[in-house]
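One protein chain omitted, others in place.
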Amino acid sequence: MSERIKEHPILGVQEKGKSVKFTFDGKELEGYEGEPIAAALKANGVMVHRYTRKEHKPRGIFCAIGRCTDCVMVVNGVPNVRTCITPLVEGMEVCTQYGVSAKPFEEQ
Amino acid sequence: MNSVNDRSRDIGPFVPGPDDDMLICRCEEITKGEIRKAVHDGMWTLTEIRRYLRTGMGLCQGQTCSRLVKGIVAKELGISPSELEPAASRVPMRPIEMEVFANEAPDEKEGE
Amino acid sequence: MKTTAEVVIVGGGIIGCSTAYYLAKMGVDVIVLEGSDHIGNGGSSRNGGGVRQSGRDVRELPLVMYGIRNLWPTLSEELEVDCEYHQDGNLRLGKTEKHRDILTKLADSARGAGLDVRMIDGDEVRAINPYLSDEVICASWCPTDGHANPLTTTLGFYKMARRLGVTFISGECVKELRVIKGKIRQVITPNNTYEGESVLVAAGLDSREILTSVGIDIPMTKSLLECLVTEAQPHMFDQMLGTAEADFYGHQTKHGSFVFGGSSGLERYNKDNGTPVSSSKTAPCICRGIIKYFPDLAKAKIVRTWAGWMDASSDGVPSLGKVDEIPGLYVACAFNGHGFGIAPAVGEQLAKLIVTGKTDVDLSELHYDRYKAKI
Partner (left out) sequence: MKRYDLVIVGAGPSGLSAAIEAAKKGMKVVVFDENEKPGGQLFKQIHKFFGSKEHRAKIRGFVIGQQLLEEAGEAGVEVVLNATVIGLYQDKEVVVRKGDRVEHYKGNAVIIATGAAENMVTFPGWTLPGVIGAGAAQTMMNIHGVLPGKRVLMLGSGNVGLVVSFQLEQCGCEVAAIVDAAPRVGGYGVHAAKVARTGVPFYLSHTVVEAEGEDHVTGVTIAEIDSNFQFIPGTEKHFDVDTICVAVGLSPMSQLLKMAGCKMEDDPKRGGQVPICDPYGRTSLPGVFAAGDVAGIEEASSAMIEGRMAGIVAAEYLGYIDEEELKSELASLDEALNGLRQGMFAPQNRGKAIEKTEEGIDISESLLKNGYVADDEIEKYPGVTHKTGIHPVIECTQNIPCNPCQDACKKGCISIGSKITSLPIVVDDSECINCGMCVASCSGQAIFLVDESCQDGTATVTLPYEFLPLPEAGTKGKGLGRDGKVVCDAEVVSVKSMKAFDKTNLLTIRVPREYAMKARFFKVV
């Protein structure tokens, strides 16, 4: 998890929840319980959260506060989940969202 | 509000621009060119633009693009952006699951 | 600014816009005055998008059937906008025996008027729409009904009418009509006086007050109807839905979102603040209703709710046509919350009426002066 800040000159070592496993498109990843799904994905180097409905363009984190809704993904089968404000839970199934589905466009 | 607006006023012809394919509404994937064309089709208020094109009608409800759309429409109409009234704000401020919206807490007496 | 035309239309909703469009197509010079800042700002942009025949009173059925047969199928092409018209049928749902009675009576009378509509049982309902819950025990099924996008359709009429030279002026709130030498002539706003040989009043609820100035009263009350829309969802179904008691209606749009309207039972009494605004009680109630019909939608997210005033008449059908007492004056109002689907036909027929004095569909049952005491 190279993208985590280990120690911050002002904030020190930030407290984290317990380490949990979740899946991203079926692949097992680790994150901290309670942190936003988006933070866990970012820490694992995941940039693309979804591809848009019309143009099939990639999108990721944009506002990080739940306002812009660009970072939505299919979480536990539910589409359009704002990953930047949804806490990570052990065993979560997080999938790239294609349009409003977890199925890639060619399979839709 | 309710100022006389003659939709026959000449705003000149639609002239294609080099950045017409710039995406403006990120949720509904509406471009600058589509917005500009809609103005020339008579959509002169932000409410009309929104209803006609769906700008700001997606998941975020215009939280990101409304200011951008306003600027484009104002420019096309040759007016100041502050003359354009933003589209109505509606409940809910954030997307809310039907089952949650449906689940109203029982009335309690004042207090805790 | 232009203030004189052959026809002045009061009201820039879908009725005003469609009438203006069909008039302009016939070469008539038209001014449309819209009281609010936006074209199509009343029920035209706040309804559930139904384009249906079933469930309607037989008096207005011929007109809507005419529109579905002759106008709706080619409307997108004609207006150069995607009206998102879907003709995939209408399920009017029932959960109780009482509902079955209501629906059966409506279906019988509609069939009498020539509409293809029949009663089906719960299993057949779910064969058509597998997402509906077991609570549904019956429905009336009208395969030629459907739905469309009220926003693009209304603004499409506006766009094309404007392109054909119709003058639209918004922010012109008509306060008074004036009869000059026995004929309608002037339309007065706080800012201007407009003149026309003919005047059509299609201003929804406000029509009543406007017509009062020439001594015409069309009895209407207002009721605050509310709708909501979800985020886009994977495609589920294409039918229009309604219920026996008209307390729930909606469809899935081309965009993928679901538009649903519903009733809390309080709509006649809910207050507004000068513009129609949602009440805090209605949307949760609509959601509870939807989940009962569609358990699968429980996790779908609502992104927007809105309200609109319905212009309700005592018998549930509009006042439409010529005002005989005042030459040159026409009315089209009191659509009772289902004016959208019928609007293209209303516009086309009114345009013919204004230009030729005749219509293809008999409008006599919708005469403005039909209200009588019960005994």
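As written, the chain order gives the labels A, B and C, with residue 1 at the start of each chain.
Heads up, the rule we're going with is that contacts are C-beta pairs under 8 Å (C-beta built on N, C-alpha and C of every residue); 3 or more make two chains touch, one makes a residue touch a chain.
Values in this document were obtained by computation on a predicted structure and should not be read as measured data.
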Please work out which displayed chains the absent chain touches and list them by label.
A, B, C
Given the contact definition stated above, which residue among C:181, C:271, C:358 or C:374 touches the chain not shown here?
C:271
Of A:20, A:39, A:74 or A:94, the residue in touch with the unshown chain:
A:39
Please identify, in ascending order, the residues of subunit A that touch the omitted chain?
3-5, 7-11, 14, 16, 35-36, 39, 42-43, 47-49, 57-67, 70, 84-85, 87
In the full complex, subunit C touches the hidden chain through residues 271, 273-275, 277-280, 284
Residues in subunit B touching the chain absent from view:
19, 22-24, 26, 32, 63-65, 67-68, 81-86, 88-94, 96, 99-101, 103-105, 107-108, 110-111
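FYI, only the chains that are shown with their structure count from here on.
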Based only on mean CA positions, could you tell me how far subunit A sits from subunit C in angstrom?
44
Expressed in whole Å, how far the mean CA point of subunit A lies from that of subunit B is 28
Mind checking the centre-to-centre distance between subunit B and subunit C? Centres are C-alpha means, answer in whole Å.
24
Shared-interface residues of subunit B (touching two or more other chains) are 58-59, 95
Going by residue number, subunit A touches two or more other chains at 53, 80
Spell out the residues on subunit B that touch subunit A in their complex, using ranges where they run on.
23, 26-27, 29, 58-60, 63-64, 94-95
With touch defined as at the start, can you tell me which subunit C residues reach subunit B in the complex?
1-2, 35-41, 45, 81, 151-152, 154-155, 158-159, 162-163, 167-173, 191-192, 230-232, 255, 278, 283-284, 287-288, 290-291, 297-306
Per the touch rule, the subunit A residues reaching subunit B in their complex are 52-55, 57, 59, 62-63, 66-70, 72, 80, 82
